[in-house]
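Excluded from the complex is one protein chain; the other protein chains are retained at their positions.
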Amino acid sequence: MSAAAPPSAMQAAHQRYRWFPYALLLPALVVLVALTIFPLVFSLGVSLTGYGLGRAAGFVGLANYAQFLRDPSFWLALRNTLVITVFAVGIEIALGVCLALLFRESLPGFRALSLFIFIPMMLSPLVIGFFWKFMFDSTFGVLAYFTTLLTGRTVSWLTSPRLALAAIIVVDTWQWTPFAFLLTLAGLQTVPPQLYEAASLERASAWMRFRRITLPYLRFPLLLAVLFRTIDTVRIFDLVYIMTGGGPGDATITLSVLAYRYGFQFYEVGRAAAVSWLIVVLINLLVMVLLSFMGKSAAATARSTGSGRAR
Amino acid sequence: MARLKVILKYVAALGATALFVFPLAWMFLTSVKPRVDVFAKPPVFIFTPTFDNYSRVLDSEFMLQLLNSAIIAGISTAFSLTLGALAAYGFSRYGRFKRVDNLLFWILSLRMLPPIAVVVPFYILLRWAHLFDTRFALIMIYSIFNISFAVWLLKGFFDEIPPQLEESAMLEGHSPPVVFLRVALPMVRAGLATTAAFCLIQSLNEFLLALLLTDVDAVTAPVGLANFQRYFGLEWGQFAAAATIFVVPIILFTVLVRHHLVRGMSFGRMG
Amino acid sequence: MPDIELRDLTIKYGATAAVSGVSLDVLDREYCVLLGPSGCGKTSILRAVAGFVAPAAGAIHIGGRDVTRLYPGDRDVAMIFQDYALYPHMTVRGNFAFPLQAMKMGRAEREQRIREVAQLLRMEDLLDRYPRELSGGQQQRVAVGRALVRRCPVLLLDEPLGNLDAKLRVETRASLKRIQRDLGVTAVHVTHDQIEALALADRIVVMEEGEIRQIGSPEQVYERPDNLFVAQFVGTPAMNVLPCRLTREGERWLLAGAGFHVHVGSAAAGSTAAPGCVPPPLANYRDRAILLGIRAEHVRLAPAPGPDYFPAQVYVTEPQGSEVIVDMQVGGEIVRARGDKEEWAFAAQGQTEVYAAFPFPRAHLFDPDTHRRVEV
Partner (left out) sequence: MRTRKAFFALALGIAVVVAAGCGRRAQQPQAHLRILALNWPQAPVEQRLANEIFTPRTGIKVTLEMNTYDNVEVKMKQVINSRSSDYDIVHYDSQWLGQFVAAKGLERLDTPDYLDSPDAEISFDDFMPEYAVVMGKYPTDASEVFAGHFDRYRDTPIYGLPWATGCQIMFYRADLLKQAGFVDEQGNAKPPETWPEFVRIAKALTKRGVRYGAWTHAGRQGDYITQDFFPIMWANGGDLWDSKTWRAQGVINSPQNVEALQFYCDWNLKHHIVPAESANWGNEEVFNACAQDQAAMGQFWATFGAALEDRDRSKVVGKMAYAVVPGFRDAHTGKIRRAAMYGCQATAITAFSKQKQAAWAYIQWLMSRETQKAILDDPTSAFVSAREDLLEYTKSRNPRNRAALESSLLAHDFWNNPEYSKLLNIVQRELNLAFIGQKTPKRALDDAARDLQQVLDASPFRPKGA
């Protein structure tokens, strides 16, 4: 094999089937472009105007963006969004890996149990938001009831600025750890068992086994989990909106809640579009960083598994 | 010693499962509680269960909304899976150029759009096209997110297929489309099941767009759930019953494809 | 006539050329083996013949037809892959039927063909199994069957035996050859295993770095390697190569190296050449460096000194059934020798001081700069 990966056979120029790649790619691309061109152009355009309910829609240039960069609640929302994303995604991944390592044991009943763990991610965030808000409530909530029983104190989950943010992270973690769990469980199945046998002969410690053997095989699924979870968590809305409405004060406001506030409470469409675009830019930056990691690790996985999948 | 270890593992596994299941169990209990006990303090665990909430939900318009959700999520998933699989295969087999990479990133970035960014233009567009409050509109809009997701996930699966299989089929005289349909596609069944599961979950649960782009005919289940917020507050019993009815089919689907789900997520890299 | 003709074939991956300007004629019904280390371009040639890569330059003709830009399926070529490339979602029967379905063949005829192939490979009872339910050898047979079922006149084999264990490999090797001959197909076989090449080929094409180093029958390649690369690549253990100088010592010509010497036309090997006579190409090397190659089985050993024998220190001995391989030090170099175990019992029994000789008629001489063979 030469250093440059050989192209796939599909790609060798065959006059007869030159139309085929277009047949593959065009339907999706045409549908996507057709569906998104107007909304994207509109929202980009409107973000440069003062358009809003009962307001003149004059061109204001980048003033909407500039206004947010000066607005402390934007920075607070950005900070909260990043805090939620970093902690929630981080804990989800860590917990997901731990659970997967536990559940990989083929003990009777484990399979059925793991199915229960998958359920939270199938629920609507709306349902989850309402139920957790209810459970967290110190007056009626079952969770608060138990924390009171255990600690002897009333814990006001949703009305202390720190705990409220933590509560949101807890709920997001509860819902999405199963996603990381699922991906990790799948990733574990790809580890060739003979590697463990070899390692046990070499008397490697459990931690070393995990770091040297398991982790390389998990890197790709985990990065995928991080990628999709980051995209979704940066946009987090339903949970926050339902559980705290951004409160207490603005302690749990996120970028999406801010956008919603501008879009649907103040109905300043131009400014809401500007925040939305700032969210898109933020996610793009994060994703590009992640993808560059992913590109490296995909190559690394291909090398380490040696299956020559470097196509 | 080994025995103790197994016991510890069971304790840990049961504990973890309990953490994830408890809120769900609580939701189910709420759905069969008499209304007056829902907020009882201390929480009531023993009561005479009532299925009033279920019968009320089954009689309500929520069932129509559930049907809407099923139709919208089902068709959008099928549609997205079709286009997504075609495109993912295209990107996997022909996507070795920088420009195509950019295209792929553009597709992913569509999934990053906050719904808030697009809901106002969509509203205007749908009004103009007389598509407001139609299932078709939601199907197409959800397809944006689903296609983007499907392309990314499925591309990973197609990348894992050994090239020789397709080469062999081509050499045997099959045209690329046949190779795709009869060799590549059956090999990513697990991937298709996984992608379908996630597309379904996402389309079934989407709230904001469904709220703002429908009003009567195409209202979906999450919006219906939100409408259990009545003047005196959320009708918790009915809300919980409806949420349970809503989630059971998804759970059943997951149980059916669970084998594919775990294998699917490993990108076919199993031994 | 399904002969295959490659003309000035160049294959590039990006900027690097995997094959540069290769021309080759594979004759009708010939079993041609492309042999070389990995990365030598042999697989690329096979893939170009199959149509999986488009050559950057040059042309490929099969049976007189230019197929260079043809779709693989239009080339009437069958192939056996190293990993067999069985369709995991189809039964053995399905794997056999799939190629026939592309030919739009009637159902009855299709069944007939499948039955024939199954009989040929003795796997009638495996038809309804899935590939994952088969052993490695059975999988390999399915791969062969799938390649044969279309009755293509050209069969390409890409390391078809690479995944089999040694015993199975030898058996399968024989059956491949038999099938090829019986069916009268033209075979192009790619391998890095020279034993396989020697066993199977009518003609061997030895490749290195994208170029052909030698084309010839197994005997030619083994006995008269064109260059140092072929000499060292073909044969196990690899040919011993030692630098030396050609000098004249009175009447006799002598190849002298560190710790050894060989008399040109040495009678030790029972040579018929008269002493004092040296073929003209060799004469040019007088008083110059030259490389001497000698295969392990041609090295002679004796427990005691003799004419043309020189001392060697035994390093290690590897018994191999009836034979033994002796690694020894001659001058500063390791020389490997292979011989009858009984005959060389002295070496195997721990005697470290032995005497070796390189019989001249068995020696291969190479130019130290061009590495080309110097004809004797």
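Residue numbering begins at 1 within each chain, and the chains themselves are lettered A, B and C in the order written.
Following the convention adopted for this analysis, a residue touches a chain if its C-beta (ideal position, glycine included) is under 8 Å from a C-beta of that chain, and two chains touch if they have at least 3 such contacts.
For clarity, every value in this text was computed on a predicted model and none was experimentally measured.
Novice: So which shown chains sit in contact with the chain we cannot see?
Specialist: Computed over the complete complex, the missing chain touches A, B.
Novice: Out of A:L99, A:I169 or A:V269, which residue would touch the omitted chain in the full complex?
Specialist: Answering carefully, the residue with contact to the hidden chain is A:V269.
Novice: Need a quick check: the contact residues on chain B for the chain that isn't drawn.
Specialist: Within chain B, the residues that touch the unshown chain are 34-36, 39-41, 79, 82-83, 120, 123-124, 127, 129-134, 136-137, 139-140, 175, 177-178, 181, 211-212, 215-216, 226-227, 229-234.
Novice: In the complete complex, which positions of chain A touch the hidden chain?
Specialist: 19, 23, 27, 31, 53-56, 133, 137-140, 144, 154, 156, 158-161, 164, 244-251, 261, 264-267, 269
Quick note on the criterion: only the chains that are shown with their structure count from here on.
Novice: For this structure, which two chains share the highest number of contact pairs?
Specialist: Maximum number of inter-chain contact pairs occurs for A-B.
Novice: Need the CA-centroid distance for the pair chain B / chain C, whole Å please.
Specialist: 56
Novice: List the centre-to-centre spacing of chain A and chain B in whole Å, with centres computed as mean CA coordinates.
Specialist: Roughly 15 Å, centre to centre.
Novice: Show the residues in chain B shared as contacts by 2 or more other chains, in ascending order.
Specialist: If we look for residues of chain B contacting two or more partner chains, we find 167, 170, 175.
Novice: Which positions in chain A touch two or more other chains at once?
Specialist: Residues 7, 9, 16-17 of chain A each touch two or more of the other chains.
Novice: Report the residues of chain B in contact with chain C in the complex, numbered from low to high.
Specialist: Touch list, chain B to chain C: 162, 164-165, 167-175, 178, 182-183, 186-187, 189.
Novice: Mind pulling up the chain A residues that touch chain B in the complex?
Specialist: 7-11, 16-17, 20-21, 23-25, 27-29, 31-32, 35-36, 38-40, 42-43, 46, 99, 102-103, 105, 107, 109-110, 113, 115-128, 130-132, 134-135, 139-140, 142, 145, 174, 177-178, 182-183, 185-187, 189-190, 192-193, 220-221, 224, 228, 231, 234-235, 237-238, 255-256, 259-260, 263, 269, 272-273, 276-277, 279-280, 283-284, 287, 291, 305, 307, 309, 311
Novice: For a test of understanding, state which residues of chain A touch chain C in their complex under the given definition.
Specialist: It comes out as residues 1-7, 9, 12-17.
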